[in-house]
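Only a single protein chain was left out; the remaining protein chains are all shown in position.
Here the chain labels run A, B and C in written order, and each chain numbers its own residues starting at 1.
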Amino acid sequence: MKLKYFAWVRERIGKSEEMVEPPPGVKTVEELIAWLAARGETYAYAFEKPRVIRAAIDHAHVKQDAAIAGAREIAFFPPMTGG
Amino acid sequence: MKLKYFAWVRERIGKSEEMVEPPPGVKTVEELIAWLAARGETYAYAFEKPRVIRAAIDHAHVKQDAAIAGAREIAFFPPMTGG
Amino acid sequence: MTDNVAIRIQEADFDIASEISALTAQRSDVGAVVSFTGLCRGSEDGAAIAALTLEHYPGMAEAEIARHADAAMSRWPLSGIRVVHRVGRITPGENIVLVVTASKHRQAAFEAAEFMMDYLKANAPFWKRVEAPGGTKWIEARDHDDTAAARWTRS
Partner (left out) sequence: MTDNVAIRIQEADFDIASEISALTAQRSDVGAVVSFTGLCRGSEDGAAIAALTLEHYPGMAEAEIARHADAAMSRWPLSGIRVVHRVGRITPGENIVLVVTASKHRQAAFEAAEFMMDYLKANAPFWKRVEAPGGTKWIEARDHDDTAAARWTRS
């Protein structure tokens, strides 16, 4: 699946998108965040406060207990500040 | 004092303003309306439903129990429909 | 009249962009501008109309609108208000009235614009006459507008 990062999540990780293949045990957004945070220092920094992170699956906002099965694109970003 | 008439009050009376000198017994807007209504057919028609008529003394909205003493200009008109 | 309050009553149409820009140009403390434009519709109570004619009470109309704009400037943290109200004959699709409010934040700008419009509908000395195929008639005031205007009265 493709992951996208925005705002300070993108800056901390150091890239705006990447393809990943999480192991089968990673079933929800929350578990995906935990798996990413364990991948290295930049990820650990980006996801240091996992509750602050917002996620979208295929362009729709989701809660962290959402299942990731079948997702083509999952995005992580801070709370929105548009308008 | 000068009287001014607007909208259908003006049309019914047939003039937009006039100078009048009501007798001393006419002390309020309500009494002025009754005095005007007795002046002739056009006035009676304009003031046939006195409760509907709105009034302003010297450019400020007033209720019909307002005193007219000292007024320079009193206006009569239907409820407003601006905006 | 407070600084940055401008009230005009005129026969000519208005230019919304220039009225907005009068409240925002050369300054950087405005974060929110709300404009309300009221237009002449082609029907009134379901029947087609040819035009509206707007009459006003010169002198009182300007003074009353300015007094309400000053009240809005005191009630909300606004950087400015502009009101343009047209009079004379206005055909369907044409502009009738414009209210523009500017503030740091959006809530004040929205509330003040609604306050000014509720006032203009119910209490500003303007009267509309409709020209329809069957003749002309004065538009009757709607209780609805009195109710909308009354919601701003402080208890």
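In this section, contacts are C-beta pairs under 8 Å (C-beta built on N, C-alpha and C of every residue); 3 or more make two chains touch, one makes a residue touch a chain.
The structure displayed is predicted, hence computed values, not measured ones.
*Asks:* Considering all chains of the complex, which shown ones does the missing chain contact?
*Replies:* A, C
*Asks:* Just one of C:Ser28, C:Ser74 or C:Thr153 touches the chain that is missing; which is it?
*Replies:* Touches the omitted chain: C:Ser28.
*Asks:* When the complex is taken as a whole, what residues of subunit A touch the one chain not shown?
*Replies:* Here the touching residues of subunit A are 4, 6-8, 56, 59-61, 75, 77-83.
*Asks:* In the full complex, which residues of subunit C touch the absent chain?
*Replies:* Residues 15-17, 20, 24, 26-43, 92-93, 104, 106-107, 109-110, 113-114, 117, 121, 148 of subunit C touch the chain that is not shown.
Going forward, only the chains that are shown with their structure count from here on.
*Asks:* Suppose each chain is reduced to the average of its Cα coordinates; what separation in Å results between subunit B and subunit C?
*Replies:* 26
*Asks:* So how far apart, in whole Å, are subunit A and subunit B when each is placed at the average of its C-alpha atoms?
*Replies:* One centre to the other, that is 73 Å.
*Asks:* If I count partner chains per residue in subunit A, which residues reach a count of at least 2?
*Replies:* Subunit A, residues with two or more chain partners: not present.
*Asks:* Multi-chain contacts only, two chains or more: what residues does subunit C have there?
*Replies:* Subunit C, residues with two or more chain partners: not present.
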